[in-house]
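The complex appears here minus one protein chain, its other protein chains still in place.
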Amino acid sequence: MRPQRGAQLESVGVPTIGATDVLVRVRAASICGTDLHIYGWDRWSASRIHPPLTFGHEFCGVVEKVGDEVTTIRSGDFVTAEMHVNCGHCRPCRMGQPHVCQNVKILGIDADGCFAEFVRIPARNVWKVDPAIPEHYAAIMDPLGNAVHTALAGEIAGLNVLVTGAGPIGLMSIAVARASGCATLFATEVNAHRRELAKKMGADEALDPSQGDVVKHVLDATDGAGVDVMLEMSGHPDAIHKGFQMLRPGGRASLLGIPKDPVTLDLVNDVIFKGATVQGIYGRRMFETWVQMTELLRHGRLNLEPLFKERMPLEKFDDAFALLESGQAGKVLFYPNGSAK
Amino acid sequence: MRPQRGAQLESVGVPTIGATDVLVRVRAASICGTDLHIYGWDRWSASRIHPPLTFGHEFCGVVEKVGDEVTTIRSGDFVTAEMHVNCGHCRPCRMGQPHVCQNVKILGIDADGCFAEFVRIPARNVWKVDPAIPEHYAAIMDPLGNAVHTALAGEIAGLNVLVTGAGPIGLMSIAVARASGCATLFATEVNAHRRELAKKMGADEALDPSQGDVVKHVLDATDGAGVDVMLEMSGHPDAIHKGFQMLRPGGRASLLGIPKDPVTLDLVNDVIFKGATVQGIYGRRMFETWVQMTELLRHGRLNLEPLFKERMPLEKFDDAFALLESGQAGKVLFYPNGSAK
Amino acid sequence: MRPQRGAQLESVGVPTIGATDVLVRVRAASICGTDLHIYGWDRWSASRIHPPLTFGHEFCGVVEKVGDEVTTIRSGDFVTAEMHVNCGHCRPCRMGQPHVCQNVKILGIDADGCFAEFVRIPARNVWKVDPAIPEHYAAIMDPLGNAVHTALAGEIAGLNVLVTGAGPIGLMSIAVARASGCATLFATEVNAHRRELAKKMGADEALDPSQGDVVKHVLDATDGAGVDVMLEMSGHPDAIHKGFQMLRPGGRASLLGIPKDPVTLDLVNDVIFKGATVQGIYGRRMFETWVQMTELLRHGRLNLEPLFKERMPLEKFDDAFALLESGQAGKVLFYPNGSAK
Partner (left out) sequence: MRPQRGAQLESVGVPTIGATDVLVRVRAASICGTDLHIYGWDRWSASRIHPPLTFGHEFCGVVEKVGDEVTTIRSGDFVTAEMHVNCGHCRPCRMGQPHVCQNVKILGIDADGCFAEFVRIPARNVWKVDPAIPEHYAAIMDPLGNAVHTALAGEIAGLNVLVTGAGPIGLMSIAVARASGCATLFATEVNAHRRELAKKMGADEALDPSQGDVVKHVLDATDGAGVDVMLEMSGHPDAIHKGFQMLRPGGRASLLGIPKDPVTLDLVNDVIFKGATVQGIYGRRMFETWVQMTELLRHGRLNLEPLFKERMPLEKFDDAFALLESGQAGKVLFYPNGSAK
């Protein structure tokens, strides 16, 4: 890709791997919202991305080759990967929080990623996929991990939950919360199609925050208390404002959605007097989230089928980005090494 | 009852209530293992119980009358109760742990309980039952609360769980763990009928620890790691020993079952080198457990039907105790104020 | 007091007490920032306070009389009190979070308080003062409890701490953090006198955020990581902004200071990408905070002497409020029943 809107399909060599690396032949790759930003070449992309770069960081594939010192992964293993490569020696890494490493290098952003036939990954970031997990699910474990991280960042069984924003990760978080024993699950989402999906994924109520007083509705439905847990998946200021108003005193707000601009918060009433706990959520716990996600998937606890849309060869990438830029929810899968099963 | 084996049905006056008390007309009452001890008049009973006493502490009913200062409960409310009445001023109470109050008074043990037409309860211990919860479930919220307390005393979603002992509370804990998103759920139980029930309640595998090497089996099934969470519901030393051997390093062991005698533990290998967390579980969190349990029940997340056995009038108490003393699992319900619906 | 700026000293009867109340003869009372708002009759006061009202909620005194059902408090006991009276039945109360009760009634705000010779308090809110605690310390356990609650709302031993704002509670939080084994303690405060006090209370560095780049300074002093824990005690937007910039990824921000207006936050960089945990802090844990505070005080772990300023008879209240409105830090004590020892 070049430092401008769009992307190009080019022929590059197969990556060479070091002693502790793994080379993976990509089976299926999926487009993240971040990839849309890169494709659109927005301000953030211009400041962070250094072309030429193979982008893409959601995928699954088969190990083609492993470095000399790699003992736990073998050729032929079906894998995906944690694409955030942490440094191991900064204070967050040393404090057991590698997911917020200060020197993180993200494959597909800071180095070559997976929209290609082959991708090179450090062995310790490779995750073997349980055979019970279907291929198309394996391709989206990166964003599913965001959802699992957010939903399970605190207690959830027997608690009332609000999910603000029903984009792909918001939808996944609904499935995770439901599978984890949440009580009433409210979703708010302005897009009618996504509200339909939210209900399919397990929301008890999918509310349109642009119509009527959703805050009053949720407070009334919870005996005036508000929800115990708020999963903020939209990044939209209105959703954040209303979400905090719907959160009960002493509740948990876990924020994953990325607001474009700074957000003005009524800290006194929404956080301080409420004694709320607000968590910033980034990436996936390494590797607690991967363990929990694997278990939920291999036991069939998560039905993610409603999320999947188009499957297409990598060559049709412009169609794929156009489709997603049109605002349609759901995951589009690429198959760089041949057609989908 | 008298200081000897057995019990008597006697006519006693309707309890008088104080300004902060509530009088409840008992609809259905259920027999706890503790009641069996009292009926059997074992050493513990002889030291703790001061007859005459109306025993029984699992029930639901309708409020008949409330004290002058009671504002949150009204006549006609359908209720059950937390029968552990805490003092409010000991150090555990002051530290947010009223469930282990040093001066607890248990209704049905230290004061009159619910095997009667009427029971008197302090208003703050009365729990209004959500209308979506069926009557027979409302009658067993006390032991179900033990199960919820045990299962949700730590993370459980996406984790492998072992339940040792499939008596009534063990069986309930299987349902709770399953509803809360646990991964593989192993149960161990010597009684074949209870193993059947364990599977009905949601266990993936119900193993007979007297046959074959269950420890090896569970370790093999978990890639040599062992389970993440052990819920000890049997009180049996063999189950405890094997359970700890099946617990993975860094795992959680939550102990609710009551061993008759002191238990010899291999602390070094089973706890210390493992970095295990062992939790003693007693009663129900007041009232976090009640909130979570109510939500799970009113959303229909727990199918407890396999647990219910006989329903009989209070007069047939001797039959009921005989049935339970025969070792049959399941809950027997009394109806002191008329027949079951 | 009347619905206007200022207050009046008036003769009112001794409060009558109910069966579960305690009557306390006030020994020393202290002025809270909230009292300044009430005295100044700002917008918040006009909306919340219903005169006539005896305000004031920080004090200590001697029990004069107890209600008929009070068994744990006696005449002559030296006491202070938690002045937030919780309802006991809302969802936060039921979830073990009575400090954020939805129906809280605060004595001195919603009902008569302690700027008087006598104050009536429900027995369960009365706190017996350990004899090892000096009288003037006993008078300020309410705000000290805010500081203890904030500092000990997460891990602190061996961690670098930032306290933003060195008003009375900020200063107390410095003493608490220091006594609890914090590593480097940075304080930021624009007022030079308060910076002096911050160092006396135990800050390693007391920085003027209006001079130079304090963010860079703190980042440099922490190897680029930032502090592990931020205690926000100022309520000032600049302090909050800079504080978050000084917080390391994965850190804890505990917010007690009350901003006058909504605050615009760079949620993405300061909270979400950082994986920060932000806690709203209100009141005191009931009564974990009181237990911890009592232990710290009776063991002499907290030197609060630098905080104390004037002591005066209650009659001189106008002088006291004028002194505090002038912006001087420190606590002013009233002695409604005679002169200070």
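Which chain is which? They are A, B and C, in the order written, and residues in each are numbered from 1.
Methods note: a residue touches a chain if its C-beta (ideal position, glycine included) is under 8 Å from a C-beta of that chain, and two chains touch if they have at least 3 such contacts.
On a predicted model such as this, the values are computed, not experimentally measured, just so you know.
Contact with the chain that does not appear here is found for just one residue of A:W44, A:F78 or A:F287, A:F287. Touch with the chain that is not drawn comes from one residue among B:A175, B:L256 or B:V291, which is B:L256.
Note on the undisplayed chain: of the listed residues C:T80, C:Q102 or C:S180, the one touching it is C:S180.
Remark: the residues of subunit B touching the chain excluded from display are 90-92, 95, 97, 99-102, 222-225, 228, 240, 248-250, 255-256, 258-259, 262-268, 271-283.
What subunit A contributes to its contact with the hidden chain is residues 19, 72, 88-89, 91, 94-96, 124, 285, 287-288, 290-291.
Within subunit C, the residues in touch with the undisplayed chain are 148, 152, 155-160, 176, 179-181, 183-184, 291-296, 298-299, 301.
The rule we apply is simple: only the chains that are shown with their structure count from here on.
In subunit A, no residue reaches two or more other chains under the touch definition.
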